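Take a look at the structure set out below.
Note that one protein chain of the assembly has been removed; the remaining protein chains are unaltered in position.
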Amino acid sequence: MKFERYGIGLIKGMVVTIKHLLRHPTVNQFPEQRLNISRRFRGNELIWSRERCTGCASCAKTCPQGAIEIITATNLADNKYEVQKYQVDTGYCIQCGLCVEICPYDALFMGYSYERAKYRRNELVQLDDELLESPQRPASGYFHPEIAEKLPRQTLLVEKIVEKRK
Amino acid sequence: MTTTGEITFKTEPFVLNFGPVHPSTHGVYRMRATLDGEVVLDIEPVFGYLHRGIEKLAEERTYTGFIPLTDRLDYISPMSNNLGYCLAVEKLAGIKVPERAEYIRVIIAELQRLANHCIAVGSFLSDCGAMFTPFMYMFREREKILDLFDMVCGQRLTYNYMRIGGVSQDIPDEFLPALQKFMGTMPGMIEEWENLLKQNEILLARTKGVGILSREMAINCGISGPVARASSIKWDLRKADPYSIYDRFEFEIPTGEVGDCYDRYRVRVEEMKQSLRIIKQAMERIPSGPIRAEVPHLIRPPAGEAYAHIEAPKGELGFYIVSDNSIAPYRCHVRPTSLINLTALREMVRGWKVADLIAIFGSIDITMGEVDR
Partner (left out) sequence: MAIVELVNNTRLPMQVTPADWPGGYWWHWLFFTVILIAFVLVMVMGAIYIERRGLGRMQSRLGPNRAGPFGLLQPVADAVKVLLKENIVPNSADKVVHWLAPIIAFVPAMMIFAVVPFQNGALLADLNIGILYVIAISSVSTIGVFMAGWGSSNKYSLLGAMRNVAAVVSYEIPLVLAVIGVVLMAGSLSLNQIVLKQDIPFILLQPLGFLLFFAAGCAEINRSPFDLFEADQEIVAGFHTEYSGMKFAMFYLVEYGEAIAMSAIITTLFLSGWRGPLLPPWLWFILKTLIVFFFMVWTRTTFPRARIDQLMALAWKFLLPLALINLFITAIQVLAWPDALPWILIIINITIMVILILLWSKFFKLGWGRIEV
């Protein structure tokens, strides 16, 4: 194979590489600088609203993995139909979001936080009151545009200026 | 036996196992190569290490519930898998997709093609030994695309975005301005990559004329995608059998002449440029309207069968669905692009050296998720 262009290809390549040496690198030092994640982020956990849930179990029927378990009962004393147990196995969940999409009463939200690792596998199975919204578990705007508007704007790589000189 | 000039001396071939865990087999793929010194005599592929039984799982999930699993087939370009599956079910049930959803699908599919070729070209060049420099540059662009996808559906890898009858959510307001900015920077980046390595003499010596797949062999093996186009077969499903609204856009199909590794690399880069053209045209013409047809969530298509194929970034990806009017498919079969492209590897590799084996394997661009399903 002949040396096409007699070595100019090699020199052009080296020019490109050395130009990158002088640019600002495209990195983010994680624990000190954090990016804003997407407003529609499908996080690890589910957030449930006890007031709105009626126990219709559409979410349990739609889940491809079968990670949601619901037990309902009639409460004849208060003349209500209440949810006794709502359990989500977040280890089984694949974060597809189909449950949030199907809920007719807007009672389910995907989680927005991502640093929610646990030490034990049985802590991944979350029950009833652990699923409520709290400051450690904010809700994300996946299929809920009213929440998405209030979340901070996502940082995009196209908008971080990467070609400016250091 | 090795003959050098007039001297013949006896050599013995040995079997070297490029195991499932190897720095450059793209995923868990095993090759038992019979080598004579450095020359490859034969390879015997062993795969199946990533088999998850996705086709069988389809019979137990609903039609909509299967879409997250199609994400995991070719995990480098999941939007294309979603699109193929949704097209198959829509063909079966006779659902018409609204206009805005079609345009969004085209934009997303072409962005996915760009992202896939970033990885394909990047890993091919780093398999040739370029020490991950082009890989890093291309991943920077892929990050920008993944940010756009993140904005739309909330995830960066397993999107679950397409639905039967359209897409699941509308694109947010900041999507199109961000896409515009991306389109502004991308051509400059492609040019920078070309300056880096297109005329590099070492790369030319390493890939020109290496691993030639002749036209007849490609047609006989059923190869599709950039590998076939590099062997001078001018076949692209977006022009030959247009699905969705691809017949409304103008773009060209780049082909190679010889069918060696260099042509496959060039075809992919040129396809990236053509994808940019398509996205630009789609962005100008996108209408407003509904993004999803009115279909029930538990859809029951009429009994029958349908096959829908799309031009996925790796080739022709097809879904064959048989339905018996229940909420789950009776049978769902995936035409695995990577597996069928991989069958040509044995022919391409005979007589080349070990270093070429890795380069040729990288240039076919396979993903084991699709090979094993």
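The first chain written gets the first letter, and so on, giving A and B; residue counts start at 1 in each chain.
Definition applied: a residue touches a chain if its C-beta (ideal position, glycine included) is under 8 Å from a C-beta of that chain, and two chains touch if they have at least 3 such contacts.
Computed from a predicted model, the values in this text were never measured in an experiment.
One chain isn't shown here. Among B:Leu203, B:Ile340 or B:Met368, which residue touches it?
Of the candidates B:Leu203, B:Ile340 or B:Met368, B:Leu203 is in touch with the missing chain.
Would you indicate which residue among B:Asp127, B:Asp236 or B:Asp372 is in contact with the undisplayed chain?
With B:Asp127, B:Asp236 or B:Asp372 as choices, the missing chain is touched by B:Asp127.
Just one of B:Leu57, B:Ile95, B:Met136 or B:Val258 touches the chain that is missing; which is it?
Once the missing chain is taken into account, the touching residue is B:Met136.
Kindly note down the residues of subunit A that lie in touch with the hidden chain.
1-3, 6-7, 10, 13-14, 16-18, 20-21, 23, 25-27, 162
State which residues belonging to subunit B touch the missing partner chain.
Residues in contact with the chain left out: 14, 16, 22-24, 36, 38-39, 41-42, 125-133, 136-137, 140, 196-197, 200, 202-203, 205-206, 209-210, 350-358.
Convention: only the chains that are shown with their structure count from here on.
Report, in whole Å, the distance between the mean C-alpha point of subunit A and the mean C-alpha point of subunit B.
Chain centres of subunit A and subunit B, defined by C-alpha means, are spaced 26 Å apart.
For subunit A, which residues count as touching subunit B in their complex?
1, 3-5, 7-10, 12-13, 15-17, 20, 26, 37-42, 62-64, 94-98, 101-102, 110, 140, 142-143, 148, 153-154, 156-159, 162
For the complex, which residues does subunit B have touching subunit A?
61-62, 64-69, 133, 137, 140, 143-144, 147-148, 150-155, 158, 160, 168-169, 172, 174, 178, 181-182, 185, 192, 195-202, 204-205, 208-209, 297
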